[in-house]
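What you see is the complex with one protein chain gone and the rest in place.
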Amino acid sequence: MSHGSPQQGGSPYAPHTDAETAAMLDAVGVDDEADLFDIPDPVAFDGEFGIEPRSEQALRREFSELLAENDDLTEFLGRGHYEHYVPSVVDSLSKRSEFLTSYTQYQPEITQGFLQALFEYQSMLVELTGLEIANCSMYDAATALGEAALLAERVRSADGEVVLVPEILREGKRSVLENYVDGAELRVESYPTEGGTADVDALADAVDEETLFVYAETPTVRGCIEPNLAEIGELADEAGALFCLGSDPVALSILEEPASVGADVVVGEAGVLGLPTAYGMGLGMFACKEEFLRQVPGRLVGASEDADGTRAYTLTLQTREQHIRKQRATSNICTNQAWVALRAAMHAAYLGADGLVDIAEDCVTLARDLAADLDDITGLRAPVDDRHHFREFVVGTDQPAGAIADDLEAEGFAVHVLGEHRLQVCITDANAHAADDLVAAFEEVAA
Amino acid sequence: MSFDTPDDRKYLASHEWATTDEPTRIGISDFAQDELGDVVFVELPDEGDSVSHDEPFGVVESIKAVSDLYAPVSGEVVAVNEALHDQPELVNEDPYGDGWLLEIELDDESEFEELMDADEYADQIA
Partner (left out) sequence: MSDGPGGKESRTGQNGPTENGREPGRTYDQATYAVSDDENEPLLTEKRSDTVEPGDALPDDLTRDDLTLPNPEEPELARHYTRLSQMNWSVESGPYPLGSCTMKYNPPVTEDVAADPNGAVHPDRSADSIQGTLGLLAGLQDYLARIGGMDAVSLQPPAGAAGEFTGIAVARAYHRANGDDRSEVLIPSSAHGTNFATAALAGYDVVELPSAEDGRVDMEALEAAVSEDTAALMLTNPNTVGLFERDIEAVADVVHDAGGLLYYDGANLNALLGRARPGDMGFDIMHYNVHKTFATPHGGGGPGAGPVGVTEELAPFLPNPRVEATDSGYELVESDEAIENVHGFQGNWLVLVKAYAYIARLGDSGLRDASAKAVLNANYLAEQIDLDVPYGPFHHEFAATAGDAAAADVAKRMLDFGVHPPTTNWPEMVPEAMLTEPTEIESKQSLDDLAAAFNNALGSSEDERHDAPSRTTAKRIDQTSAAREPRLSWQALEE
C-alpha cells in the first residue's frame, strides 16, 4: 500500500494516514491516541469482542448466504403490514445521499429540500384525512395509537381514564398501547365486534363518562370496511371522548374521509406507500384537528419566509418537544421515520389521485374475487365476515387451519392462521399475479 | 441594558407583576419579555378559574423557551387578555400595558407585602 493510504487494521471509514495521525497527535500534545482516553483502569476494557472484520465482498457474500436461508414463499400476509409495489423511481430518488445521509433539520436554511418534502407529506395526509394537522411521522401505527391516547389524556378535561379499543385489535398493537398509557394510568378496555367490525350497540353500552378515547379501524385487522364510523364518532362525541380512527393512506383514498365521520385523530400505517415488506418496519401516520395543535406529539414542518421574503420551511412549534420542554413534552420522540415519510410522499405523488384510487379499488375487487374463488373450494368458506373487504379477509376451513397453512407453505405460500379453523389471506397488486396459483394450492390441501 | 420597572405595581422574583390598584392586573416584566425573546404563544386560565400566590397559572412560549407563569397574588380570574391569542407579540411590545395577562378579583390584599416593590425588583435584575 502506498504511504498515503489510511492506516491498516483501522476503520475503513477513518481517512487518516499515519503521517496525518502523527501530526494531529503532535498538535494535541500526546504520543498516542490511548493517552486521550480518561478511563480509570478498573472499568477499562482490554479484551476482545471477537468480531472479525470483513471485506465488502466477504460481507455481501455472508449476508446474502444468510438471508438465502429464508424460504422463498409467496406471501399472502397482511394484518397490519402490507406490501404494494414501490416503483423504482422512489428507490433511486430516496437513496440520494443528500436525503439519506442528512440529519434532522435543525439548520433549516441549509436543509430546505427535506423540509419541503416533509411539508408535502404532511399536506398529503391533510388531504387524505380532511383533518387540519399532520405531523411528519411516528414510528409505526401502534406507537401512533399510543401517542393518540396520550393526546386525549392531555386535551380532555373529563376525568375519564378508559381507552376503548375493538376486541379484535392486533395483539402487538394493543400491547404497545398498554405500554404507552401505563405511565398516565389510563386503562385499555375492549368493546365487542360483530362480523369483523364494531358492534355499535355493544359499544354504545360500553361508552360512559369514564371513556376518554374510542378507537376504531377501517379496514379492521380482519380486512373489513367499517360501515358505522359516523355512529361511532357520535358515541364518542356524546361521551366527551376523543374519536381516533385507524386506517392507512391507500384505504383512505377511497373510504369515507375521516373528518366527515367525526374523527378527532387519525393514526395508522403510512408505510403501505413507499416501504416494501420489511419485517414489520413501518411509518406511523398521525393527523388531528387543529384545536389540538399545541398538544401534537412529534415534529411539525411549517412554512415561513426567509430574510429575502422567499417562502421557506422550518421545523416549528418545537416548544412542544422534549429538547425544550423536557418532562412536560408532548412526547419523548425525537428520531422518527422521516426518510420513510419521504418515500411515502414520493410514492403518493408518483401515483397521483388516479393511481392511488386504482390501487385501492383493486384492493377491494382482488379480495372479493379471491374470496369467491376460495369459497368455491370444498372445505373452505370465504369471506367469513359479511362485510366489504379491503386487501384481506378471513377464511373458514373444515380441516385444521394450522395443517392447511403448513401444507400451503410446502407449496410455496404463506397465509395467516387465526384459529383452529380460521385462516386469513391478504391480496394486493404486489401478489395478485400469484392468486391463481394460491387457489390451485388451496384446492390441493383444503379438502 | 436597563429595563422598565414601573412603581404602580409589585413584583414576584420570577418576574411577574401585579397592579396595586383595582382591578388587579397580572403580567410579566420588561426584563422577562426580553429574556424570553419573541413570544409566540401564551397559555392562560379561563375566567372563573382561581390562581394562587407563587403558584403556576399558565405558560408563555418563545421560539426556544417555555416558561411557567406564577401568580404574584391569589384570586379569581375575572378577565383574560384575549388579544394575546392572535397577537402574542403584545407581551414583548407593551409588557406593562396591552401585554397584560389576567385580571383577578383579589383574595387577600396582604399578599402584596410578600412582593417586591419596583426598586427592589430593579435591584434583582440589575
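Chains here go by letter, A and B, matching the order in which they are written, and residues are numbered from 1 within each.
We adopt the following convention: a residue touches a chain if its C-beta (ideal position, glycine included) is under 8 Å from a C-beta of that chain, and two chains touch if they have at least 3 such contacts.
All figures in this text were calculated on a predicted structure; none of them were measured in a lab.
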| item | value |
| --- | --- |
| Contact with the hidden chain (one of A:Thr193, A:Thr220 or A:Gln337) | A:Gln337 |
| Residues from chain B at the interface with the omitted partner, ascending | 38, 40-41, 61, 63-64, 88-89 |
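The working rule: only the chains that are shown with their structure count from here on.
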| item | value |
| --- | --- |
| Of chain B, residues touching chain A in the complex | 40-41, 43, 61-66 |
| Chain A to chain B touching residues, read off their complex | 294, 318-319, 324-325, 328 |
